[in-house]
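The other protein chains are all here in position, but one chain of the complex has been omitted.
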Amino acid sequence: MRLSDLLGADVVDAAGEPVGRVTDVRLAQTGPVGAGVLAQFVVESLLVSPRHTGSLFGYERRHDQGPALLRAAVRALHRRAVMIAWDDVDEWDVEGRRVTLTRDHDRHPPEVA
Amino acid sequence: MSGRPVNPRDPAEPGRGGRRMDAALRLLDHQLVDRDGRLCGKVDDLELERRDDGTLVVTAVLTGPGALGPRLPGVLGRATVAVWRRLHGDAEPGASRIPFERVAGIDSAVRLTMSRAEVPTYGLERWARDNVVEKLPGAGNAPE
Partner (left out) sequence: MKRIFSVALGVLTAIGGFVDIGDLVTNALVGARFGLSLAWVVVVGVLGIVVFAEMSGRVAAITGRATFDLVRERLGPRAGLLNLAGSMAVTGLTFIAEIGGVALALELVSSVHYLLLVPFTGLAVWLVLWRVRFSTLENVFGLLGLALVVFGFAVWQLGPDWGSLLDQATRPSVPGSEGVPTYWYYAVALFGAAMTPYEVFFFSSGGVEEHWTEKDLGTSRLNVFVGFPLGGVLSIFIASSTALVLLPAGIEVDTLGQVGLPVSEALGRVGIAIALLGFFAATFGAACETGLSVGYSVSQYFGWQWGKYVRPRQAALFHVVLLVSTIAGVAVLLTTVDPIKVTEYSVVFSAVALPLTYFPILVVANDPDYMGEKVNGRLANGLGQVYLVLVTLAALAAIPLMLLTKAGQ
C-alpha cells in the first residue's frame, strides 16, 4: 500500500455520507530509537477537505503564515477541512480509494502539527 | 551547506520522539540526499504497512518511474510504468524501495544513511556515466 493510495481517497462516514477527500496524512514519530536512525513514523490522522482541489500548501497549519491574500484564499476554499484520527477509521478500501469512518468518529479543526 | 534544519520545533536529530509531520507537505516529492551529500532522486511515494494492531506504519521510501508513474495522469502515467517494466525485465518490478530505517534525517530534503550507488534507481545515472559521460574527454576532472 502506498501513500498515494490514501491521498485523494474519498472519505465517507458510517452511513455512507461523504465527508471529503484526503488531502494530507499526518505522521507521528514513535517506536524504538536506533543509533543514527529516525524513529518510526506511523499514520496518526488524516486531513480531509470537502473541496476537491488539492493541497492546502500548509496554510491550515498556521494562523499567521503569509502572504495574507494567499492564506485567506486557501483557507476560504478549504474552510470545512477537518482532521480525523486514524483510530476513527473503520475501513480503508485501497483499490476503491475509499475510507470509511466509524460511527462515533470525531472531527477536529486542522491544527499546527 | 544544503538543507540545514531551520525550525527548532522540528529537530532533525534521530531518535527524537513525538515529532509530527504532514506527509504530502514535508516528505512526498522532496529531494533525496545520500550520505555524501549527493542528490539521488525524489521521494516519489511512501510505502505503508498495516500492523496487526491496526496502526499504519511508513516502511519505505519509494522512488523512480515505478513509483512516480502511477501518480501521473492517464496515458503518461501508464506509459512511464510500462517503460520501467520493460527496462527492468522482472515480471512485476514495482518501485525502487529504500527501507525507512535508512533515513537519517528530514529537513527540506530527506537524508539517507546510504550512498546513492545503493539506491536501486542509480542504474540510469550509472548507465549515463559509463556510456556517455566517461566517453567524453575531461569527465573526471573537477571543473572546480
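Letters A and B mark the chains as written, and numbering starts fresh at 1 in each.
Definition applied: contacts are C-beta pairs under 8 Å (C-beta built on N, C-alpha and C of every residue); 3 or more make two chains touch, one makes a residue touch a chain.
All values derive from a computational prediction rather than experimental measurement.
S.K.: So which of B:Glu49, B:Glu101 or B:Glu134 would be touching the chain we can't see?
M.R.: Missing-chain contact among the listed residues: B:Glu134.
S.K.: Applying the definition given at the start, please give the residues of chain A touching the unseen chain.
M.R.: Touching the missing chain: residues 54-55, 57-58, 62, 65-70.
S.K.: Residues on chain B that touch the omitted chain in the whole complex?
M.R.: 1-4, 6-7, 10, 26, 28-32, 38-42, 44, 63, 68, 71-73, 76, 107-109, 116, 124-126, 128-129, 132-134, 136, 138-144
The rule is short, and it goes like this: only the chains that are shown with their structure count from here on.
S.K.: Determine the centre-to-centre distance between chain A and chain B, using the mean Cα coordinates as centres, and give it in whole Å.
M.R.: About 23 Å, centre to centre.
S.K.: Spell out the part of chain A that touches chain B in their complex, as residue ranges.
M.R.: So the residues of chain A in touch with chain B come to 1-7, 23-30, 33-44, 47, 55, 57-58, 61, 86-87, 113.
S.K.: Where on chain B does chain A make contact in their complex?
M.R.: Interface residues on the chain B side: 14-25, 27-28, 45-50, 54-58, 62, 67, 70-71, 100-106, 113.
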